[in-house]
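Removed: one protein chain of the complex. Kept in place: all other protein chains.
First chain written, first letter: the chains are A and B, and each begins at residue 1.
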Amino acid sequence: MTLPKAHNYDPKRIFDLMIIGSGMAGMAASLFAVNRNLSAVQAGSAGGTLFTSGLMDILSVYPPAERRVWDNPWAALAELRKNASQHPYARVSDDLIRRAFDAVTTFCGAAGIKFRLGGERNLKVITSMGTMKYTYGVPESMWACVEALADKRPCLVIGFQGLKEFSARQVTSTIADEWPSLRACRVVFPGTEGRTEVYAVHLAQALELASIRESLAERIRPHIADARAVGFPAVLGIKRTSVITAHLEKLLGVPVFEIPMMPASVPGFRLKELFDSELPKRGLLRLIDKRVDSVSRLEDGTFVLSISGEDEVRTIRARGVILATGRFMGKGILSDRRGIFEPLFNIPLHQPNERALWHSERFLDPRGHPLNSAGVEVDEFFRPVDNKKNLIHENLFAAGTILAHQDWMRMKCGTGIAIATAYAAVEAFSEMFIRAESKVVAQ
Amino acid sequence: MKFAFFKGCRIPYYLEQYGTSTAAVLKSFGVRLVELDFNCCGYPNRDLHFESFILSAARNMALAERKNLDILTPCKCCYGSLKHAAHFLRGSRRLRDDINALLASEGLEWKGTGRVMHLLTVLCDVIGLPTLSVAVKRPLSGFMVAPHYGCHALRPSDVVHFDDPLAPSIFEDLILATGARPVDWPRRLDCCGNPLLNKNDGISLSLMRTKIEDASEAGADCICTACTYCQIQFDEVQAREASRAQTSRLLPSVLYTQLLGYAMGLPEKVLGLGKNLIQLQKLT
Partner (left out) sequence: MIDTLLGSSFLYACLYISLSICCAGILFKVGRWFIIDTGPVSVRVPRWKRVTAAIRSMLSALAGRRALHLFRLILLEGLLQTRILKTSAWRWMMHVSIFVGFTMLVLMHALDEKTTKVLFPEYYSTLDPFQFLRNLFGAMVLFGVAIAVIRRIRFRKPIVVTRGSDRIAVAIVSVIIATGFVLEAIKLTSERVYKRMTEAFYSSASPEDENALKAYWAKEYGTAFASWKVTITPELLARGKQIHEETCASCHSSATSAFISHPIARAVRPFAAALDRHGVELWLYYLHVFACFAALAYFPFSKLFHIITNPLSIVINGMSDIKDADTPAAAPRRALELDACTSCGTCNRYCSVAPVYRMLGNMEILPFQKLRNVKALAAGKMNNPAKLQEVSEGAFICTTCYRCTEVCPAGINLQDQWFSSRALLAEKGFPQPHVWIKEKSASEWSDRIHYSERDAHEAAPIKGRYYNLTDDSEIFAPCIQCQTCTNVCPVVAARGDSRDAVDISPQKIMNLLRLGLNDLAMGSRMVWDCLTCYQCQEHCPQGIRVTDIIYELKNRAYLRFREMDRWKKVDEDAT
C-alpha cells in the first residue's frame, strides 16, 4: 500500500527506467514511463519545471535569423524538417508530437491545470513585458487573453503595488500599437498595505482564501468601466487556480486571465507542484532534490547510478536511462576553457571547434550563438552517439534541450522538444527493452 | 518491540496528554517504551551555538545506543534536531571525535548505529496501517480532519528522510486508518509559526491564523498534529490569542494519538482530550 519512497525503496531492485532531470523533458519522460506501467525512478534538482512560463510551445519562429513568425506550427515544422535535418523535430512525426502533447495535457487537466491547445494554429498571448507571444498550449487561466487579444477587445490589466516584476503600465505601453484598448491600473493587494515589496507566490497563496478574493475584487471594480476582461499577473493561486479564476470572474462580472511572467513564475511553480504531487501517486519513485553523482554499467547493461547525499550513498539500478539534464544552468552541460562536456556519461558533444567560435560578436544576434546549438547528438531512437555516430550505450537515451542542433529560445520550441523527444525516447526504450507483453495504458 | 522514548522538554509539563496518549496507543500494539536520562534535544540551542546543539543531540543518541535501542520521538522538532545532528556528525570526522571526547567522560560514545524515528513512521511503517485499521473500534466516519505536517520532520528531505517533502502522504494514510477523512488544504505543508513565538509574535501569530483560516475554509472539523510544538501553537496559543482578540471562530486541534486512541476506544484518562484547551465537540 505504501509506494516506494526515497527513504524506503529496495536498493537491489532493478527498475525499468531511470530518468535524470526534472525539467519538462524529465517530467514528461516520467509521465510517459508510468503511463506505460514501467517502473521508473526520477532524480534531479528542485528546479527544472520551476522555470517554465506555463505556456507550451511547439514552434513559432523559424528560421530564427529571419525572425519569421508562424501562425501554423505544423507548417513551420514542415519547413524546419526540410532545412534542418538534424533538428530533434526532424526525427519525430507530427503525430507523435500531438500524442505527446495530448498525454501531457490530459494528465495536467486531470490534476487541475487544464490546457487549451491551438490545434492547427499557434495561439497569441501577451507577456508581462508587453510583447506578443506565439505558443501552442495555453493554460485555461490564460485563455481569456487569447480571445480578447484576437478581437483587440478593451481590457484592463491590473498591477500590484510592490510586485516589482510586473508593471501593468509597461504591458499596456509596449503593446499599445497592437492593442490600443488595453488599459492599466495599479491596486494594493489586500493585506500588503504599506509594503514596498511583495512576491508572486505569496500573492498566489493568499488568493486561495475567499475573503482575500472578495477584498481584491472590491478594489478592482471601480476601475473596470468598459473593460471586457481583466488581466492579472500570473498569481491566481497555486493549487486551485480554476476555482480562484471562476470566483473572480463571478465577482468582477467579466472573464479573467493571467499574463505569463518572467521565470521563476507561479505557473512554473504550479506545474512543478503538480508533477511532484501526482507522479509519485502513479508509482514514480521521485528522488527530489537529488543529483546523480556518477554512473557505472554492469556487464549485462544494467546501469548503477549513485545518488548524492552527504552521509549516505544510495544507488539505483535501472535497465535504461533517459538523460534529460538540460543545458548549462541545470548543469547538464558543463564548460571549461577548452570546451563543453557532459559530466555524467562523458558523451562527446557536438560543439564549435574552439572556444573562440562559441559566440557571435553581437550579443543579441538573431541567429543566436553557435554554442546554443551544441549538445548531444542522437540516433533515430534518441540514443546518444559520438562524433563518429557510434552509440555510447544501447540502453542510454537523451531528451530535451540537452540535444544538439536546436536553439529553443530563439525558435520558441522548448516545451515541444522536451515533450516530443521524451515521448520518442520512452517509446523507443519500451519497444527495445521491455517485453512485448507490457501493455500501454492509455491515460 | 522496544524503543527509547524521547519525549523532549515540553511534553511532561506542557502537553502531558501527548505523552500519555502516545504511550497508551503504542502499548496496545505491543510496543514498549523505555525512558532514559535524556536531556534537551538541542533544537532550541541550534540558533545560538552549533556545538552545543550537536553535543546535546549526540548525548541522547549515545544514551540510546548504549542500551541498543532505537529512539522514538513524538515531537517533530526533536526528530529533526536529532537527524540533523546525526547528519553533521557523519559528515565531519573532526566533529565526531571532539564530541565523543566529551561524551567519554560519561562513558558514552556516538557511533551513529541507532535509528531515530518519528511516531508517525513507527505507526505507519513498523506497526503498519492494516494493524491500525483492525484496532479501530469506533471509526470516525464523516469526520473531516486537516493533517498538519509541520516542518522539521518533513524538510530538508535529504536529512530527515521522513516522506516526500512536496507531496507527502503518510499523515493522510494514517488518518484514513482511523476512519476519518483527510482534507486537502493548500497550506497543509506550511509552518505553524511556533518557532518565532516570543521572538516575533507578529509573524508567529499571523502564520497560525492563516493556517487556521485555510483549514476552516477547506472544510475541516479540526486540525490534526503530530508534534508537541505544533499542537501547542494550534491549541494553547490559538486559545490565548482568541481570548485576547475576542474572536469566536476557533478551530480545534487534536493530536494524532488522541484521534487514533479515541477510534480505538482507549479511555479518556490516557487520551487527555479534556486537557486540550479548545474542545473538539465531536470527540467529547
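Methods note: contacts are C-beta pairs under 8 Å (C-beta built on N, C-alpha and C of every residue); 3 or more make two chains touch, one makes a residue touch a chain.
The shown structure was predicted, so the numbers you read here are calculated from the model rather than taken from an experiment.
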| item | value |
| --- | --- |
| Chain not shown: contacting residue from B:46, B:148 or B:188 | B:46 |
| Absent-chain contact - pick from A:263, A:343 or A:370 | A:263 |
| Residue in contact with the excluded chain [from B:116, B:207, B:250 or B:266] | B:207 |
| Contact set of chain B toward the excluded chain (per top definition) | 9-10, 12-13, 37, 39-40, 42, 44-52, 55-56, 59, 88, 91-92, 94-95, 98, 102, 151-152, 154-157, 165-166, 190-191, 193, 195-196, 198-200, 202-203, 206-207, 210 |
| On chain A, residues whose C-beta touches the chain left out of the figure | 45-48, 50-51, 194-197, 199-202, 205-206, 263-264, 269, 289, 291, 329 |
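As a working rule, only the chains that are shown with their structure count from here on.
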| item | value |
| --- | --- |
| Centre-of-Cα separation between chain B and chain A, whole angstrom | 37 |
| Partner chain B, residues of chain A touching it in the complex | 1-3, 5-8, 205, 208-211, 237-240, 273, 276-278, 280-281, 286, 288-290, 309-312 |
| Complex interface listing, chain B residues touching chain A | 86-87, 90-91, 124-125, 129-130, 156-159, 161-167, 169, 173, 186-187, 210, 213-214, 217 |
